[in-house]
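Missing here: one protein chain of the complex. Every other protein chain is in place.
All chains are identified by letter, namely A and B, in their written order; residue positions are counted from 1 within each chain.
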Amino acid sequence: MSIVLGAWVATGLTLFIFTFLYRDNPFFKLAEHLYVGISVGYTLVKAVDTVGVRLLYVPMIEEGDWSLLIPLGIGLLMLARYVPRAAWLSRWAFAFIVGVGSGLAIPRVISSYVLKQIEDTVRPLVSMTPDGLTFTASLLNPASNLNAIVLLIGVIAVLFYFFFSVEHTGPVRVAARTGIVFLMISFGAAFGYTVMARMSLLIGRLTDLIEFADPQYGSPSLVLLAATVIGLIVWSRWGGRARTGPTDSR
Amino acid sequence: MIFFRRTLPLLITFVCGIVFMAQYYVPHPSSEELLTTVNKWLQIIGGFALILGVTSLFHQHAVKIRRQEPGWGYSFALYAGMVGTIAVGLLAKGKESVDGGLTAFGWVYSYTMVPLQGTMFAILAFFIASAAYRSFRARSREAAVLLIAAVIVMIGRVPLGEYLIPISGDITQWILNVLNASVRRAILIGISLGAVALSLKIIFGIERSYLGGGKE
Partner (left out) sequence: MTFADRMLRLDRRIIFLLVGLCTLIPLLYPVGLAINISSEVRGVYDYIDSLPEGSVFLLSLDFDPASKPELYPQAIALLRHAFRKNLRVLGMTLWVSGTGMAEQVIGQVASEMGKVNGKDYVFFGWSPGVSAIIISMGQDLYKAFPSDYYGRPTNTLAVLQGVKTLRDVNYVVSLAAGTAGIETWYVFGKDKYRFELGGGCTGVIAPGLYPLLRSGQINGLIGGLRGAAEYEVLVGKKGRAVAGMDAQSVTHFTIIILVGLCNVFYFLSRSAQRRSEQHR
């Protein structure tokens, strides 16, 4: 029973959000505000349960670990931000968090993102095999010597493009313009993948709607689709005349 | 008073920053114990930061309802959703399922939050198609390069594309693994060096905007 009710509610809310494609309307606004409210409520419950109960109450009260009063104090200091006269106290908490966070991050980021990445960029340009030195030129193998050269050129060219302390003239200009070509190809690939991702999200939602069109749930997809369309027509006739939405043809 | 309001926070940032930068290079058991303890604290403090982020939203919509500004009915719906979810959540002690059965909290999560959030992002598919039709024009040589790369990747990443043009899959793989990887690597190195520089500025008190909160 709760599953059937859930199917109807889920379908209704999904269709309310889809109505935005026609025009901004009260159905969408209602769903949008519900979404924000429910997300915030869920986050608060999880935070209270995880931090309040599992990480603070149980270790302190049931296991006697009173050292946790220190992070509790720092957390409460952070909330002092909302008390105008005591707001400056929150600076101590933020200073602690930011100081520790920066200190933890610096050596790890240098090791992971700078050193390791440079290490993989400056790879040998020829390979050593039992027969001696060879140059592997297979484009399909990302680890081949030819691709190592292309990768090296790409990294240096793009770094030159983003280095604005030196004027982009002469050889620097050649490097920078090569960098732009590499950048455009990468952005093109990123666009292709973004299209793939967005379409996948739509495929997922439509798959759920198709599942909920099944008679075992009472066919909420079909019934609520008809109801939403009728609702939109009624609203645009009587309520939505003065409004312009995001979908005007200009 | 200036010491407590301005100097002490900067001192705290400096000391914590230096200590934890040094900790990475010191394998002594007390250093590891310090790391374990402080990270345990950060887990708890992180929870308070979440609550901080969420309460500002609370306040914003409460004002709207109190002043009965246009659209305050929707703010009321927001509050109803929030309070309802908190009520069922606390009743279920924060659990979505108990002994394999769905709680009311789990029901709210599965049948309202998941579809709402999923659909919010799913409609982007329509907008990306419309934006591509309106704006993706080869106005210059660079734009043409971008366009061609995007088309190759879109063809090469779907079964129909690989079926019609088998080489598109290989070219896509080369673009991603070599050309794209080199660009992203350069961007990653650049951003990381920038982040390290900013972190050092914060630790040494040159960058102070993170402090906020209250008068000097």
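The rule is short, and it goes like this: contacts are C-beta pairs under 8 Å (C-beta built on N, C-alpha and C of every residue); 3 or more make two chains touch, one makes a residue touch a chain.
Small disclaimer: the values here were computed from a predicted structure and weren't measured.
Note that of A:83, A:125, A:174 or A:210, the residue touching the chain absent from this view is A:210. When the full complex is taken into account, the listed residue touching the unshown chain is B:125, out of B:16, B:88 or B:125.
Although one chain is hidden here, its contacts on subunit A can still be listed: residues 21-22, 39, 42-43, 46-47, 50-51, 54-55, 58-59, 101, 104-105, 108-109, 111-113, 116-117, 119-120, 142, 151, 186, 189-190, 193-207, 210, 247, 249-250.
With the whole complex as reference, residues 32, 35-36, 39-40, 42-47, 49-50, 95-97, 100, 106, 109-110, 113-118, 120-122, 125-126, 128-130, 132-134, 136-138, 147, 150-151, 154-155, 157-163, 169, 173, 176-177, 180-181, 184-185, 188 of subunit B touch the missing chain.
Just so we're on the same page, only the chains that are shown with their structure count from here on.
Remark: subunit A and subunit B have CA centroids separated by 6 Å (rounded to whole angstrom). Residues of subunit A that touch subunit B in their complex: 2, 5-7, 9-11, 13-14, 17-18, 20-21, 29-53, 55-56, 67-68, 70-72, 74-76, 78-82, 84, 86-110, 113-114, 117-118, 120-121, 139-140, 142, 147, 150-159, 162, 179-196, 198-199, 201-202, 204-205, 208.
The residues of subunit B lying in touch with subunit A in their complex are 4-5, 8-10, 12-21, 23-25, 37-38, 40-52, 54-55, 57-58, 71, 74-75, 77-86, 89-90, 93-94, 102, 105, 107-126, 128, 132, 142-143, 145-154, 157-158, 170, 172-193, 195-196, 199-200, 202-203, 210-215.
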